[in-house]
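The chains shown are only part of the set, and none of them has been moved.
Read from first to last, the chains carry the letters A and B; within each, the first residue is number 1.
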Amino acid sequence: MSKLPLRAKSYRILRPYMENQAGEWPSRLFDTCLIVLILANAIAMMLETVPDIAHRWGTALGIFDTLSVTIFTIEYITRVWCCVENPETKHAEKSLFKQRLHYMLSPMAIVDLIAILPFYLGMFINLDLRVLRILRLTRLIKLGRYSHSIQLLWQVLRNESRTLFAAMSVLVIIMTFAATGIYYLEREQQPEVFGSIPNAMWWALVTLTTLGYGDVIPVTPMGKVFSGLVTLLGVTLYALPAGILSSSFTAQLHIRRERFRALVNDAMADGYLTDNDYHHIEKIRELLYLDKEEAELIVQLLKHRQDGHSEPTDDDSLG
Amino acid sequence: MSKLPLRAKSYRILRPYMENQAGEWPSRLFDTCLIVLILANAIAMMLETVPDIAHRWGTALGIFDTLSVTIFTIEYITRVWCCVENPETKHAEKSLFKQRLHYMLSPMAIVDLIAILPFYLGMFINLDLRVLRILRLTRLIKLGRYSHSIQLLWQVLRNESRTLFAAMSVLVIIMTFAATGIYYLEREQQPEVFGSIPNAMWWALVTLTTLGYGDVIPVTPMGKVFSGLVTLLGVTLYALPAGILSSSFTAQLHIRRERFRALVNDAMADGYLTDNDYHHIEKIRELLYLDKEEAELIVQLLKHRQDGHSEPTDDDSLG
């Protein structure tokens, strides 16, 4: 099937588990190892900042970092090399180079690169080590490749990004009003914390997010009354992002359910479901992350209809 | 088309971007400049209250304020002047003066006026500067003109205002009960903070909103038990505004989806969708702030039906 069996084999191992439902063991093993390595890296990075541990195990942690970078580098190069085996883009008219360039510009490939680049930059150029260390955290994002749910969450966040951004803007505007109000009411009593609006912003943030550290508290009666009104308002507006995400989630599931229904309907166009159809439906259900119980119900209702129950009174719409 | 080309042109530039989907660049440029100016104003107003900055850059900030007010004044006058070009009200039987007066009484026009008025009032009358400065914040509200989402959020809040007000009233009533209870339980132990019900209200607010500053904490065992019961109850009632907004949001999206469906259905009355129809549908989709993916699904399902699949079993209701 492929001129380069090794490249094709590498691709099959490297592509994330969820795409190969057949569940070949080398691919599964590779995924598990990589997930463990990523988590170990994150823990190592944290422990490195504890003076005691850095003193004792510094060398070991350094070696582990070098080793990890080596593995991630090999992974990255292999991914770029065998990305041309991707069946979705394989038969495109593009040259191998263009396909690889296209892959290298995909978000996950960039994350892979950023996860290793600082190490090599640090070797050649004399950069601030701080920034390099923070960039090592991007290795954690590599985990996203292995979780259906994280990708679904990501999609919901991206879909609603504009609305969420607007909600955030509203929160920031309300925060500005709150800070301005409390500044005028409390600046004489507590000049050190409410001495300017930027200072009062800290109080507004801590209050509107219901954090309530307790380091900055209004003391004048008017300040307390104003603070109460602002908090009650804040509570309501706080609910907005939750409502937006919630309704987006429900809408997402709705769209998926509808798509599934349409597909099952098509599969039953010939009047019955073959074993092949069942296999196909199961696969689609997994791709759309649908609940098993729910999917079963949809199939049953559609089958019920097919079996001669097509009088108008029988439309068990799932909507 | 218009007797005064300049007035018509001004109107086209001034009207917010989202209304002119054609996206003429002068209008876009003007919008961007105004958004930047509004944000710069808000930042300037905040920085002015920092003593250090006020001392060093006071004059510059004063000049910037004067300049901003000048621009906002020109903007306001132009808006009033050319509002008669609004196609929705243009051919009404009203006189130009009445049309302008009507525009001047619209919420956004009043916001525009309040954003500049204090400056002029401060020049003639000897008002308290504090109030004037707070009113300058209304300039931030001018941003609402430029965001679809802020307007959608505003509409949801207005739709649910009565229910939210009722939820707030319930919260205030619960707060009163909580304050009365803790007053009787803690007043002897901590007379300085629980010495009267109005004082105890501060604790009730901080507790029921889960702020928890930590400045006022019950210390008696009975006070702690009462506080626990109140908090657990408060938590549940807290969820109410969230639920109300959430369900309103979902209902809003539902209404929009239904409207879109009805419109697409009408457009397909002749059996097929022309390019013009597609253009029209796209425009409606944007006006109803519908998701692109969702809109596509609706169109596909309705088309599917048209193509002869009109047997009763095929009603893919979107509900």
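Following the convention adopted for this analysis, a residue touches a chain if its C-beta (ideal position, glycine included) is under 8 Å from a C-beta of that chain, and two chains touch if they have at least 3 such contacts.
A quick note: this is a predicted structure, and the numbers were derived from the prediction, not measured.
Undergrad: Let me spell it out: one sequence, repeated, and 2 copies placed. What is the copy number of the whole complex?
TA: Of the complex's copies, 2 are shown; altogether there are 4.
Assume only the chains that are shown with their structure count from here on.
Undergrad: To test your reading of the model: what rotation angle superimposes chain A on chain B by C-alpha positions, in degrees to the nearest 5?
TA: Angle of the fitting rotation, chain A to chain B: 90 degrees.
Undergrad: Distance from the CA centroid of chain A to that of chain B, rounded to the nearest Å?
TA: 28
Undergrad: Please name which positions on chain A make contact with chain B in the complex.
TA: So the residues of chain A in touch with chain B come to 159, 162-163, 165-167, 169-170, 173, 176-177, 179-181, 183-184, 195-199, 201, 207, 210-214, 217, 224, 227-228, 231-232, 235-236, 238-240, 242-244, 246-247, 250-251, 255, 258-259, 261-262, 265, 305-306, 310-312, 315, 317, 319.
Undergrad: Under the definition above, what is the set of chain B residues touching chain A in their complex?
TA: The contact residues of chain B facing chain A are 42, 45-47, 49-51, 130, 133-134, 137, 140-141, 143, 147-150, 152-153, 164, 167-168, 171-172, 201-202, 205-206, 209-215, 238, 241-242, 245-246, 248-250, 253, 291, 293-294, 297, 301, 304, 311-319.
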